[in-house]
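Structure, as structure tokens:
All protein chains but one are shown in place.
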Amino acid sequence: MNTLPQELRYTTTHEWVRIENDTATIGITEHAQSLLGDLVYVDLPPVKKGLAVGDDAAVVESVKAAADVYSPVDGEVIEVNAALNDKPELINQDPYGAGWLFKVKLVGELPLSLLSAADYEAMLNEE
Amino acid sequence: MLIFEISAKGRRNHLQSPRHAPEASDIPAHLLRKNAPLFPEVSELQVVRHYTQLSRKNFSIDTQFYPLGSCTMKYNPRGVHQLASLEGFLQHHPLTPASHSQGYLQSAYELQQILSHITGLSAVSLTPMAGAQGEFAGVAMIRAYHLARGDTARTEFLVPDAAHGTNPATAVMCGFRIKEIPTDKHGDVDLDALRAAVGPHTAGIMLTNPSTLGVFERRISDIAQIIHEVGGLLYYDGANLNAILGKCRPGDMGFDVMHINLHKTFATPHGGGGPGSGPVAANERLKPFLPTPIVGYDGKHYKWLTEKECPQSIGRLSAFMGNAGIILRANIYARFLGREGLCRVSEYATLNANYLMARLQQAGFTLAFPDRRASHEFIITFKKEAKTLGVTAKDIAKRLLDYGVHAPTTYFPLLVPECFLIEPTETESKEELDNFVNILIMVLKEAQDSPELIKQAPHNLPVRRLDDLKAAKELDLTWRDSQ
Partner (left out) sequence: MPFIPHTEDDVKAMLNTIGVNRIDDLFDEIPGHLRIRDLNALDSGLNEMTMSRDMKERAERDGGLACFLGAGAYEHHIPAAVWQIASRGEFLTAYTPYQAEASQGTLQLLYEYQTMMAHLMGLEVSNASLYDGASALAEAVLMAVRANTAAKEPRILIAGNLHPHYRQTIEALVRPQGIHLETLPYNDKTGCLEPQLPKIENGDMVAVVIAQPNFFGGIEEVDNITDWAHQHQALVIAVVNPIAMALLKEPGAWGQRGADIVCGEGQPLGVPLASGGPYFGFLCTKMDYVRQMPGRLIGRTIDQDGKTGFSLTLQAREQHIRRAKATSNICTNQGLAVTAATIYMSLLGASGLADVAKASHANSKVLCTALTALPGIRLRFNSPYFHEFVIECPCPADSLIQALLKKNILAGLDLSVLSPELNHCLLICVTETKTSDDIHTYANAVQHALQHILTAVED
């Protein structure tokens, strides 16, 4: 687990968030992709969609499982990672980089529930 | 080889379809088909040989031990199949007036009575076409009941985390939100969590008892009380009815409505995926909402009851009356067994399960609930083997196929990691069970000595492990001429 990027924030449902100014980039963690296995399909939200914390934002699907990705923040979708439509395996290969899912223009405060890398790691160790 | 690949242009069978059919000159040309569909052009012998050969690539109850948990793969009696396939039944059109349908209607009515007695519920509709549609009927009836009383606040359905996938999917189809209820470490519903979850929004709960974990929910009467006290109703998923026939009844446990899987408890064949039949039974409170049609009897004649006689019904679930042929089969099976035979079903199903469980425990397999009695099925887990040997439940399942027995249900319920849900059914002999134990012991030994052998299994079947990833990513769902 020493690969956890320290600059990201995390959720208990295994999403990560990268905050840059008023934009949040969102993906799923290494741990989540390894549980799901080889991904075959990603359903991304439409651009302009408004999201609140906890809303269903995307679906990632493997051969034997499907998982909802919940929005970790409030805001509006401004961009999605279209490369995933043809290559969902990018999430397996590079979950924190080329496998990002979508970007949100933030509205209001960041939720307090977001975890630091250390807290997320502690949570994983408990599981 | 696909049937399309043995096709040759211009080959055709001449006895199976009419000859010299005239062209349909009165239908406007723009409404006619221009290109014939791509069907194979093959002889009768080629068809018979092709599909006979395909059939031989299947495992089935007729050819193998098939201890698939939650599916009740018991022997499907030949006599039942033959008598339900009598010409008079097969020719009978579903909309034939009742005066000329008394044979079928009587059989359906008798089955309604039998099911009502077995379940301890007062009325039955046979129309749902499988378990999941029976669930839909029952949950929709609960919804209709609340709405009929002007109670519109009940928007939530409770479903245990061990439930079959059809349960939450059904409640959502009926417009409810799902609340999952956890299971405690003995396999029972967590009552504290249940108490905390119920309230004025609770429409009802869906439960299986014995549960999908293969144990009897001992505090079922408490659960019923908790739900009824807040105004909710109880739905019983009858998939496991085989375990309790003649021993106890869902109606007495406090359930308001339930379905019965005729293709499990009543030995109708599964047909490689279906058909089934999922009659729904209800108590007095929910009876008015049963789906139509229902068979009525006035002491002389049997007749259909439809919307007219049942104005509060949730309505119709199919074009006609459900899977009538399966209903006939269940009637014949139930009357073959009679009152004594039906009680014996649960006795010997339970005996076989507990025997198999005891033998496997003695052989060193890990039981999920070692302090519990098995119902008609039980769970073993390969969590330990997965950790120490890197061999999963899936690997072991595949290796069992090599030895000519079908694998038990794997990875269901989701709650128990690396699990097998094993249901031997009452129609298997002690020898067959002993043989299965021996095979499992052998496979476990192989897993220890040569794990690679197991991870690569099966080795002796028409195909080896399939590339599911390719299947899902490069979807090939129909054959095209260009291939």
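First chain written, first letter: the chains are A and B, and each begins at residue 1.
Operating definition for what follows: a residue touches a chain if its C-beta (ideal position, glycine included) is under 8 Å from a C-beta of that chain, and two chains touch if they have at least 3 such contacts.
The shown structure was predicted, so the numbers you read here are calculated from the model rather than taken from an experiment.
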Inset, instruction - Identify the residue among B:L158, B:I260 or B:M321 that touches the chain left out of the display. - result: B:M321
Legend entry - Residue ranges of chain A at the interface with the undisplayed chain: 41, 43, 46, 61-66, 68
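Keep this in mind: only the chains that are shown with their structure count from here on.
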Inset, instruction - Mind listing the chain A positions that touch chain B in their complex? - result: 38, 40-41, 63-64
Legend entry - Contact set on chain B toward chain A in their complex: 468-469, 471-473
